[in-house]
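The block that comes next holds subunit A.
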Amino acid sequence: MEQHTLAQTLYGIPLNAYIIVSAVLFSIGVMGVLYRRNLIIIFMCIELMLNAVNLLLAAFGAYRGDSNGQVFVFFIMAVAAAEVAVGLAILMMIYRNTKSSDIDTLTRLKW
Partner candidate 1 sequence: MLTAILIALPLIGGLWVVTNGGQQSKKLALGFSLSALILSLVMFFQFQNNAESQFVINVPWVPGLGISFHLAVDGISLLMILLTTVLTPLIIYSSFGHKYNKPHSFYGLILLMEMALIGVFTAMDGFLFYIFWELALIPIYFICLLWGGENRARITFKFFLYTIVGSLFMLVALIYLYTQTPGTHTFDLQALYQAGQALDINAQRAVFWGLFLAFAIKMPVFPLHTWQPDTYVVAPTQGTMLLSAIMLKMGIYGVIRWLLPTVPDGAAAYANIVIILSIIGVVYASLIAWVQKDLKRLIAYSSIAHIGVISAGLFSFSEQGLQGAVYQMLSHGVNVFMLFFIVDMIEQRTKTRILDNLGGVRAVAPKFATFFLLVVMASVALPLTNAFVGEFLLLNGIYQYNPYYSFIATTTIILSSVYMLNAYQKSMLGQINETTEKFEEPQAHEKHILWICAALIIFMGIYPKALLDVAAPAIQQIMSMIK
Partner candidate 2 sequence: MIKLVALVPLFPLLGFTITGLFSKSLSKSTASTIAGGSVLLSFIISLLLFFQVNQNPEVSHTVKLFDWIYAGKFSADLAFLIDPLSSIFLLVITGVGFLIHVYSAGYMHDDEGHNKFFSYLNLFVFFMLLLVLGNNYIVMFIGWEGVGLCSYLLIGFWFKNTDYNNAGKKAFIVNRIGDLGFLLGVFLIYVTFGSVTYTDVFSQAKFYTSDESVLVFITLLLFVGATGKSAQIPLYTWLPDAMAGPTPVSALIHAATMVTAGIYMVARSNILYTLAPTTMHIVALVGVITAVFAASIGLLQNDIKKVLAYSTVSQLGYMFLALGMGAYTAAVFHVVTHAFFKALLFLGAGSVIHAMGGEQDIRKMGGLKSHLPTTYLTFLIGTIAIAGLPPLSGFFSKDEILAAAFAHNKIFWLLGVAGSALTAFYMFRLLFLTFFGKFRGTHHQEQHLHESPKSITIPLVVLAVLSAIGGFIGIPEAFHAKHLLKSFLSPVFADSDLRMLPAEISHATEYSLMALTIVIAVVVILLARNKYVTKQELPLADGATMTPIAKLISHKYYVDELYNYIIVVPLRWVGQIFHSLVDTQIIDGLVNFTGKAVVWTSGEARKIQTGRIGYYVFVMVLSIVLLLLYISN
């Protein structure tokens, strides 16, 4: 048996697999956002969607031998980090004010 390195193993996985995985991940994220009512979980679902995209970007980058994909991934991670920082801060404030993290109570910005 030939000895496979990790990288070789990864290369051996067909692209379709990546696509399926990230599609599933993304769908889970979407569903989570749609179904769940807790802000933190929604937040995590969003992260899930972002990471699905990241995975796909990295996979495509590797597949095409183009590093742009990975650069994008870094950008997204940076943006996600910033988002988390701001988002969590907002979340904290909301929780302090309403003693709840249920989004159905947060309808004051309507109309």
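Here, contacts are C-beta pairs under 8 Å (C-beta built on N, C-alpha and C of every residue); 3 or more make two chains touch, one makes a residue touch a chain; residues count from 1.
Inclusion criterion for the candidates: all candidates are chains of the complex that A comes from, given by their letters.
The model shown is predicted, which means the values in this text are computed figures rather than measured ones.
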Please name the candidate from 1 or 2 that touches subunit A in this complex.
2
If you look only at subunit A, which of its residues touch candidate 2 in the complex?
30, 33-34, 37, 42, 103-104, 106-111
